[in-house]
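Missing here: one protein chain of the complex. Every other protein chain is in place.
Here is chain A:
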């Protein structure tokens, strides 16, 4: 966001040329009248001429990328050094993600689950960011980040169990599908009201910062629509003023349900807000897995070593409908969708890259697709057969310590069931 006229962007030496982060610490080259004001609220040069600044005063924030549409590395110095196993793991997880989306979406249509949201178009953001994080990092997600969870180790079984709300769901069947939770994989429970995860992520990062020898960062995913909520501004401002180790990663997929981003905000997207609030900021091509990887890897390094937040705006396109309750053809054209499924398909680009490196071919793809599909189908069949949570779950977890009144009800229910168990479908529920 360098001022077109004079200011220049300070390059952080920890960062490589192309992946430079934007910083607000611009140094005016010429100080008019040789005088710089020293107000508590602003240290800036004086000028003698009125000039309003607007979005056209700045160049658009550039979009960092590594791969072209054919999966070829554009500048070899930017190719990340990721080992072969990891690259293949990233791709396999993309395949798995696509198959889960396809089958779980269908299963909602068949009435087997009540709700679902797909991730098409954002696979690159998921795998690129997840691979650059450490397992101990804490993830705050919005809802459209299933790939991140898969990469971190949640199994197809964990995910399907959540969607079916059976007794093996970590959330005990208490939330709608896609509201995952995983303590072991450091995923904070997904919450429906938008953007609430953002200041909470900053709060968690603040807690980490206070831990001696902290080796954890927080990553917070959010949509460009959610970024309109007041919580988003609060999160940016606190992340900066509290100097927190947090990566705020915006998935700008162009839509919030039916609202296109051009109606969601004016100005240069979400990234433009970062430097304004004193946050190191980078905009990246979210359909380019390697670019996202580089961005998040460097952001992680920076935020961990310097306790400075980083804002990343990953540009992409929401290829699928918003959710199973939406039909997006009502507000966008099929041609528009096609453009993003064909030319800018993140999975395709990454696959071409792997093929060029000799790590992948059509045969392995075919068998991987089949394997990924089969495991989802099989897991779903199993999930449907699994029991529902124990009846006791109905009375648990409203408070950490069960109030006496509820304890009494629990006992009554226990006694009642001893006498009348044949009237209840207890065999459908998990038992002691």
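Note that contacts are C-beta pairs under 8 Å (C-beta built on N, C-alpha and C of every residue); 3 or more make two chains touch, one makes a residue touch a chain; residues count from 1.
In this section, contacts and distances are computed from a predicted model.
Missing chain, UniProt name from the options "Sister chromatid cohesion protein DCC1", "EKC/KEOPS complex subunit CGI121", "Pyruvate dehydrogenase E1 component subunit beta" or "ATP synthase subunit s-like protein": "Pyruvate dehydrogenase E1 component subunit beta". Check A:57, A:70, A:412 or A:431 against the missing chain and you find that the one touching it is A:412.
Among the residues A:86, A:157, A:191 or A:430, only A:191 touches the chain that is left out of the figure. From the set A:79, A:229 or A:243, the residue in touch with the chain omitted from the display is A:229, counting the whole complex. Only one of the listed residues, A:59, A:72, A:106 or A:263, touches the absent chain: A:263. For chain A, the residues touching the chain absent from view are 114-115, 165, 173-176, 179, 191-195, 225-226, 228-231, 256-259, 263-265, 330-331, 388-389, 391, 394, 398, 409, 412-413, 416, 423-426, 429.
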